[in-house]
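Only one protein chain is missing from this complex, and each of the others stays in its spot.
== chain A ==
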Amino acid sequence: MKKSVGNYILEIVMIFIAILFTVPLWMVLVNSVKSITEVAEFGIWLPKQFHFENYVRVFAEAKAVRGLLNGIILSFSTVIISVVFASMASFYISRSRKKIAGILYVIFVLGIIVPSAVIPTYLVLNFMGMINTYHGLILVNAAGVIPFSVFLYCGYISTVPRGLDEAAVIDGCSGFHMFFKIIFPLLKPVTVTIGIFNFLGVWNDVTNQLYFASPDKWTMPMTVYSFYGTLYNEWNVIFADIVVTLVPLFIIYILGQKYIISGMTAGAIKA
């Protein structure tokens, strides 16, 4: 009996907290369909009339489509590179019994803690003629996400039995062939997690885009920021632009929630 009363109190507390966490996004949503006069105050009540033309203006003026395409190019390329290369590297690191494997693991994992040296990275990119290029951004993003990807892959590969490697080799598979044919498909759960993570990391990245690229290469969230700079007081249109950038994230969250939370916590627990 006592326990159920406690649960009622906790239920009320959590409803209050959930509202507190939802209000900012609700505010964005309702104000995105208000008129310019109504948006003089960012209240949370529904507007008298819905002004969907704010959204038309976002697509006409805000470079939202450009941001979407940039985001797709940058995110997908980084995800493919990091998933393929990090899984290969992790396979060697967790299977080989040579000393170098342990050293490589430490070098990769140090990259999770040590911050990247942004200004010298600019110099490296500049030296290679890669400032404000897609491939420059992709490579820097990949270098940034590889440490955590290797960390998660190594943890997962250590649970895949070695016997599978032996069997594949007896069947006449070479090293790479064996890896991509037999091992890589078994890593699917962690690959999905790493893929979503790295996708979000690039999609939401601020530092690399701000330092190494100009607005024509920016992803959607950054285009909202530059749009905000161009129309200071038309908050209804800014809110509409924010909603547009949140839609892809919302879809990913609904589809991938299981992988996002399980993968992240798995990595953190193993650490």
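Here is the rule we go by: a residue touches a chain if its C-beta (ideal position, glycine included) is under 8 Å from a C-beta of that chain, and two chains touch if they have at least 3 such contacts; residues count from 1.
Everything that follows uses one rule, which is that contacts and distances are computed from a predicted model.
**Q** Refer to UniProt and select, among "sulfate adenylyltransferase", "Carbohydrate ABC transporter membrane protein 1 (CUT1 family)", "Lipid II isoglutaminyl synthase (glutamine-hydrolyzing) subunit GatD" or "Phosphate transport system ATP-binding protein", the name of the complex member that is left out.
**A** Cross-referencing UniProt, the chain left out corresponds to "Carbohydrate ABC transporter membrane protein 1 (CUT1 family)".
**Q** In the whole complex, not just what's shown, which of A:Ile72, A:Val160, A:Leu186 or A:Leu210 touches the removed chain?
**A** Of these options, the touching residue for the absent chain is A:Leu210.
**Q** Among A:Tyr156, A:Trp235 or A:Tyr259, which residue is in contact with the omitted chain in the full complex?
**A** With A:Tyr156, A:Trp235 or A:Tyr259 as choices, the missing chain is touched by A:Trp235.
**Q** For chain A, enumerate the residues touching the unshown chain of the complex.
**A** On the chain A side, contact with the omitted chain comes from 7, 10-11, 13-15, 17-18, 21-25, 27-28, 31, 39-44, 81, 84-86, 88-89, 91-93, 95-98, 100, 104, 107-108, 111, 113-124, 139-140, 142-144, 146-147, 150, 165, 169, 174-176, 178-179, 200, 203-204, 206-207, 210-211, 221-222, 224-225, 228, 235, 238-239, 242, 245-246, 249, 252-253, 257, 261-262, 264-266, 268-269, 271.
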